[in-house]
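Could you have a look at this structure, given as structure tokens, before my questions?
Every protein chain except one is present and positioned as in the full complex.
For chain A:
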Amino acid sequence: MSGPDGDGVSNTLHMRMLERKVLILDTQIQELKYQIVRNEKKAADEKRRKLESKFNQKFKQQRLPAWQPILTADTVLPAFFLIGLLFVPLGAALLFFSHSVQEMELDYTDCKSVEAGVSMPCSEVIRKSNFTAECTCQVNFTITEPFKKTVYLYYGLDNFYQNHRRYVKSRDDNQLLGKDITSPSNDCNPFGMSDGKIYAPCGAIANSMFNDSLTLYDAGKDEKLKLIKTDIAWPSDRKIKFNNPPGKLNDSEAFKNTIKPPYWTKNVWELSDDPSNNGYKNEDLIVWMRSAAFPTFRKLYGKIDHSMIGFKFGFPKGRYYLEVQYRYPVDSFGGRKRMILSTTSFLGGKNNFLGIAYITVGCICLLLGIIFLIIHIKFGKRAVDQLNINQNTPYSD
């Protein structure tokens, strides 16, 4: 193998070139190997990650699928029209129901005493006697349109703040529960105790219980209309919240060691003749104890007994009068007292508001719908489309 010198040189040169190529290839192989190792590691990692629960994974990567509502004229349009089209008839229906309710209101605050020789308002009579005297007064009224359903008798008070903070809390629910309490809650003060005796019931609410007696008379027949005084309070209140203490309803057993609230004329066990409607379970008391929301309010006084002749299908038209045992003073704070006769719909008393509100909102929705429709037609082309003008975009005149 002893070739010429030149050959040897070129051979060694060639060899070296090859060696270097091998070296380069080697490094490339190394790199590839490294990549393989890395990929394997990656794959293992991925596998581990896949094992993790899907939710956890998506949660952590903030990739939970999501509904992404877009609020633009065209997307809200249908909803607005739909609401409008639903609400307007609904409101009309509500108005119809409200109109079907019949109602008669009678303000008797200033009614005059019926007693012969006394020609002043009952409010003055009782004030002059320092709220000890009783005063009877009568107010006439006419029903021109017969009431066709069950008729409820309410008394209403104006400018009377049953929702005053001091007033609302001035009661002891444990006492009313019929529990044997030795001292009433501090909330009852100053109507908690007096001379070691507990006010039954204690507190300002009970103390100021409405105590006018309302009686309706048929003016033609001069006949007293019968009122049902039970089932006027909420059953839950009657069953749960108000209970008499054990024993007979008198001052020696159930109400021993108690006295009547200062403004009361009767004891709590004398509120009614019906033993199941007496004491703390007296429904007038229960109704009163539920504080009203607003300074003008009404409370259920009784239901017309529809078993009376002529009242089977409601309240016949005719002339009537209301007789009031006037005891409750309201003129000091400018209050008013009302008697209300009303039927109900399934929505309750007469109130057009809800129907009007539905119709108004429905109309607003329709109006907005139309506005959005106009906007959609004018601006509706999404910005994207507008900006995307290319050679094929036709010129518009």
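The rule is short, and it goes like this: a contact is a pair of C-beta atoms (placed from the backbone, for glycine too) under 8 Å apart; a residue touches a chain by one contact, two chains touch by 3 or more; residues count from 1.
Simple rule for what comes next: contacts and distances are computed from a predicted model.
**Student:** From the names "Large ribosomal subunit protein uL11m", "Phospholipid-transporting ATPase", "Sodium/hydrogen exchanger" or "Exosome complex component RRP41 homolog", which one matches the UniProt record for the unseen chain?
**Tutor:** Going by its UniProt entry, the chain not pictured is "Phospholipid-transporting ATPase".
**Student:** If I consider the whole complex, including the chain that's not displayed, which of A:P89, A:G247, A:P275 or A:G348 touches that chain?
**Tutor:** Reading the full complex, the residue touching the unseen chain is A:G348.
**Student:** Give the residue, chosen from A:K226, A:K256 or A:K303, that touches the chain omitted from the document.
**Tutor:** A:K303
**Student:** Could you tell which one of A:T72, A:S183 or A:S276 touches the chain left off the display?
**Tutor:** A:T72
**Student:** Identify the residue among A:T142, A:N163, A:T230 or A:N250 that touches the chain left out of the display.
**Tutor:** Within the whole complex, the residue contacting the unshown chain is A:N163.
**Student:** Residues on chain A that touch the omitted chain in the whole complex?
**Tutor:** Answer for chain A: residues 13, 16-17, 20, 38, 41-42, 45, 49, 60-62, 64-73, 76, 83, 87, 94, 150, 152, 154, 160-168, 170, 173, 177, 186, 189-191, 204, 207-208, 232-237, 240-241, 287, 290-300, 303, 329, 332-334, 342, 344-351, 353-354, 357-358, 361, 364-365, 368, 372, 375-376, 379-380, 382-384, 387-388 touch the chain left out.
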